[in-house]
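Omission of a single protein chain aside, the complex is shown with its protein chains in their original locations.
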Amino acid sequence: MTATITYRQAVIQAMADAMEEDDSVFLLGEDIAAAGGPFKLTDGLLERFGPRRVRDTPISEQAIIGTAIGAALQGLRPVAEIMFADFAGVCYDGIANELAKYRYMTGGQVTLPATIRLGNGAGAGFGAQHSQSVENWFLNVPGLKIAVPATPADAYGLLRAAIRDPDPVLVFEHKHLLNSEGPIAERPDVPPLGVAEVVRSGDDVTVVATQMMRLRVEQAAEVLAVEGVGVEVIDPRTVVPFDHETVGASVDRTNRLVVVQECSNDGSWGATVVARLMADRFESLDAPPLLVGGDDTPIPYSGALEELWIPSVDRIVDGIRRTLAY
Amino acid sequence: MTATITYRQAVIQAMADAMEEDDSVFLLGEDIAAAGGPFKLTDGLLERFGPRRVRDTPISEQAIIGTAIGAALQGLRPVAEIMFADFAGVCYDGIANELAKYRYMTGGQVTLPATIRLGNGAGAGFGAQHSQSVENWFLNVPGLKIAVPATPADAYGLLRAAIRDPDPVLVFEHKHLLNSEGPIAERPDVPPLGVAEVVRSGDDVTVVATQMMRLRVEQAAEVLAVEGVGVEVIDPRTVVPFDHETVGASVDRTNRLVVVQECSNDGSWGATVVARLMADRFESLDAPPLLVGGDDTPIPYSGALEELWIPSVDRIVDGIRRTLAY
Amino acid sequence: MSSKTAGSRLAADVPVETQLEWLRTMQEIRSFEDECHMMFARGLVRGSTHLCQGQEAVEVGACSALRTTDTMACTYRGHGAVIAKGAPMDRAFGEILGKAEGLCAGKGGSMHLTDMTVGAIGSFAIIGGHLPIVLGTAFAEHYEGRDGVSVCFFGDGSTNIGAFHEALNLAAIWKLPAIFICENNLYGEYSPIANTTPIERLADRAASYGLEGIQIDGQDIGLVHDTVAEAVARARAGDGPVFIEALTYRYKGHSRSDPGLYRPEGELERWMERDPIVLHERALVAAGVDQARCDEIRAEARKNVDEALARAMSWPDPAPESRLEHVFA
Partner (left out) sequence: MSSKTAGSRLAADVPVETQLEWLRTMQEIRSFEDECHMMFARGLVRGSTHLCQGQEAVEVGACSALRTTDTMACTYRGHGAVIAKGAPMDRAFGEILGKAEGLCAGKGGSMHLTDMTVGAIGSFAIIGGHLPIVLGTAFAEHYEGRDGVSVCFFGDGSTNIGAFHEALNLAAIWKLPAIFICENNLYGEYSPIANTTPIERLADRAASYGLEGIQIDGQDIGLVHDTVAEAVARARAGDGPVFIEALTYRYKGHSRSDPGLYRPEGELERWMERDPIVLHERALVAAGVDQARCDEIRAEARKNVDEALARAMSWPDPAPESRLEHVFA
């Protein structure tokens, strides 16, 4: 039995189910309680679980992250919301220097089952400071797991997995996908973190993408299918840990790799995928691995420009074609 | 006429010469004035240029970066010190969201000739929060230039170039190199940002490295030279902009690439170098490009462990050998 | 501070003609914001927008105490402040519409209106982000031996973020010519201030920095002007920063999607009874200005807004290649 659910509903349900299951789970963030969340991602949870467990904070992201760390240290399972992921800038120290390193620096004395949810991504005209794919800021910070759900099912499953996980997990929820719909099982699976989904099988080229780009890649694959091109679409679902095995095995078959991402290519997770793949499977590739990403600029506001910045279906199709033609 | 100078002296001299040349240059940071800097990197400058231009701040990195941005906006050329680069975490927003994007978001109305100096790197037992190679936090943030000097000459030249540059430049000064010595011309050149130095020529393999790793790579090259292996050592000197041309041209000849870096490989600048190179010069490589980096862990404190974490000359030699043997 | 029904007064030493221009500017901002509201409702604009109807007296009163060469930084709720500082409305509309001729060439948007030519150095969308930046603009005035000042607007909710603390502290210890103006409109997003802040009078936070904190009625443009003018004079004279808390109210929701249901019943209506434009007009009339003159000015203001919007609508989108410009100089 599956039902249809929006990404937003999936996020809410994941938190509700986690709270139902485990009293140590609580939520904190700006306007998440009385207002149900700036993106309505905690709608109804205050009413259902009460003010002990659903907590509004001041505009103090450092305090939010710190509270999550300290509470996790005491064995609670905080789920903190950073409204726009870009605001990770004001609490970067807490995430990268404290949360990520605490267990290591104490020789394993502490375990930090903290989940940080962050509103990610572009596409709605929020401008340069409210549209970034912020997972890329944390790639060189060992100690964090990073989930990037694209579908309602993954929005549910990865958030449940994050909350259950004994380690810090950043869950980036894509703002532009909140109203998108998809199926969810009546008793949905909670997937392990670090396992990719092969979204579509194909023999000609492997295309890796997350979040909004995964959806556009699926559209691109449809376009190319008409021409008889078999595109294998893989959504890693977590960029840390990254499922190099699944991607690698696919490339072993297709011998071609395209990564599509909603960010500049330099310093991106896609660059790391390419570097790892080249080291491990140099002989597998018959064409240069291609990164299709945003321009090397901040994200422009104007719709006319933002739509050019974000990889479009056309640009993805074109990239795949060039890779096939090599 | 060249003289010998330490990296530290070079940094001091760069600021002194810049201040001599241009009254709009001023310095700010924690204990940089009266105390001459926590690493003595501003020693004597208060005495020489007075309190108008050499300014101690409270422990307020957000205020430091903000002051630099606002002053740059008004046409000054601030040189702000962030003592340990790791403290960029507490002012990440100012650097990544404000400084980097300000010009773009205003459609080019502002120019921000701000220089941020940060104490980078490991090797001295400062532990996980005071040893990172922090340039890797900013790779996916368009709008920043990033310099990583290895030698006294570059410590001087890149800092001068950064201060003269009309755009924001982060200059990472490697803490473990401060006492290292090297030649400097009487009237040293100010190199353009974005031009690599071919440190040593060789025909068998191209090895790219910065800062402390560049020095170790030079040692590794000596070891291998004895065996008749020609290692071409390239120091990009700035990771943004990155001189892909020089590296690419070298790889066209050697057909082999090793990047040695003092950081975990995932999300590193080295990964970006590989991704770019693969896209542009896929056919040039006869062996998988190799990243030699730190473990995928925070940096351990104990000397016994830290020395294993940082790529050693042995590990570099071994990596090069494996690349050659492929 | 003045009671809930008190009127406003004229500024002490400012010609009435000038204060009539304040009426015009306030009305222009009001109409500008009303138009924005409608454009969003009609889906003509992307992203979000944060309107300032009800807060005009703070922005116009404060900016009227500044020179063009003084700098001013404000928040994403900054249309009013930027217009008050002198930015042209057509290019402000143009920016919100994402047009090539927008103030920021379409790259900034509603939350980032900037016009360097009039000292409107930026609208900032990360809470607290601009407070430290104002340190630098103010410092540069000192450094260059000038007597310019920097004004910084921010909201009540923004006094709980770390950057606020660092900025006030450094401004105080360096005695910078910076005027920090907190527009206390009682809410940060959907949260009433009492839920997030353990004290009622935000001006009291000035004491942490050895500064005087002044709380004023932000609906009284004459009072705002006089208070800011005095602060500016002190700052120009080298006496350091001032922290002013102006009590005000936003008539609309936090952003475009917010109907403002969290407000207690009657609150909005009570504040609208003290509408800053109406109060100022009454004060002008009481001082002998013809009502007809006021009507005329307000009508002109509305017309100016209509024309500005029409111009902005007629402008083209930015050229595709333009998106690659302006990363570096």
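Should a chain be cited, it is by its letter among A, B and C, assigned in written order, with residues numbered from 1 in that chain.
In this section, a contact is a pair of C-beta atoms (placed from the backbone, for glycine too) under 8 Å apart; a residue touches a chain by one contact, two chains touch by 3 or more.
From a predicted model like this one, the values you see are computed outputs, not experimental measurements.
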item	value
Omitted chain - touching chains that are shown	A, B, C
Option from B:7, B:26, B:49 or B:87 whose C-beta touches the chain left out	B:87
Candidate in contact with the missing chain, chosen from B:7, B:138 or B:309	B:309
Selected from C:15, C:145 or C:198 as touching the chain missing from the view	C:198
Of A:17, A:93 or A:135, the residue in touch with the unshown chain	A:93
Those residues of chain C which, in the complete complex, touch the missing chain	160-166, 169, 172-173, 195-199, 204-205, 207-211
Residue numbers in chain B that touch the chain omitted from display	30-31, 34-35, 38, 56-62, 86-87, 89-90, 124-130, 295-298, 300-306, 308-309
Residues in chain A touching the chain absent from view	26, 52, 55, 57-58, 60-76, 78, 93-94, 97-98, 102-111, 142-143, 145, 166-167
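Methods note: only the chains that are shown with their structure count from here on.
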item	value
Chain at maximum distance from chain B, centres defined as averaged CA atoms	C
Centre-of-Cα separation between chain B and chain A, whole angstrom	30
Chain centre separation (chain A, chain C; CA means) in Å	37
Per-residue multi-chain contacts in chain C, two or more chains	102, 104, 106-108, 112, 126, 128, 162-163, 327
Sequence positions of chain A contacting 2 or more other chains	86-87, 89-90, 127-129, 295-298, 300-301
